[in-house]
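Structure in structure tokens, see below.
Here the complex is missing a single protein chain, while all its other protein chains stay put.
== subunit A ==
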């Protein structure tokens, strides 16, 4: 078994809790990990090329993307050299810390929602088909409501069969009202009505669903721009957040999605869904580096409470888990 396999194994055995649900066990994991890694790394004299090659492969298989992987591994190599981590005692710590540092850059507060202290906040959800927009809205409604906020949903997916009903089910589950029109109607009109309703009902947060669309469909992207314009016309500083929902199983195309949706709607954050599977969604690291769009939440299942704030450290640990 190669060094990295063992390394990975340690991560895996120690990070199940972390990758399952970020909320538990992080601290415990870190303590255990430090202990266990100590005797593991003690046996290794040097951190060699082979080690970094294996690291590279882990990253590639996490969908981080080739260019970014090369950059990351180079930086890690440099750091290892700089800190003279040859006995590899601090290697694991270093890797995680450095990755987290690279991810956050200057600002560690990038993962929180930017909502106004008073008045109506509008959050627009965008993304390709089937990534989990509607489900995320359901979970988010639940979350905000349990924080004591008044929430309203806008059924802006007027295209997909059953989409409105799907959102209504989430409305029922969370006890939140849904503003809707008929299937096939103009999504901008639904959103407009929802804003009026939100204003008159003194709602705190309006969550706007939209139909899934592939980013290369020009007309559909224009439609989205229009939706955004309508929101802006009603409330100049809105939408306060435009969240791109990304499926963690997506590969390199996620970068194109991020680019195009950012261009059309000014995406402010990402919700990375389906992390409860085996995919890592590593492309979000490349997206952060290249487009500076941070992940704000992660989806960890289909249940109402399966939405968690993004924690870069826990996420990086997860990259090494099987």
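In the analysis below, contacts are C-beta pairs under 8 Å (C-beta built on N, C-alpha and C of every residue); 3 or more make two chains touch, one makes a residue touch a chain; residues count from 1.
Following the convention adopted for this analysis, contacts and distances are computed from a predicted model.
Per the UniProt record, the absent chain's protein name among "Signal recognition particle protein", "DNA replication and repair protein RecF", "2-oxoglutarate ferredoxin oxidoreductase subunit alpha" or "Beta sliding clamp" is "Signal recognition particle protein". Among A:110, A:128 or A:244, only A:128 touches the chain that is left out of the view. The missing chain, though absent from the display, is touched by one residue of A:63, A:209 or A:311; that residue is A:63. In the full complex, subunit A contacts the hidden chain through residues 57, 60-63, 65-68, 128-132, 138, 159-163, 165-166, 168-170, 183, 214-217, 247, 249-256, 274, 276-280, 283, 286, 290, 302.
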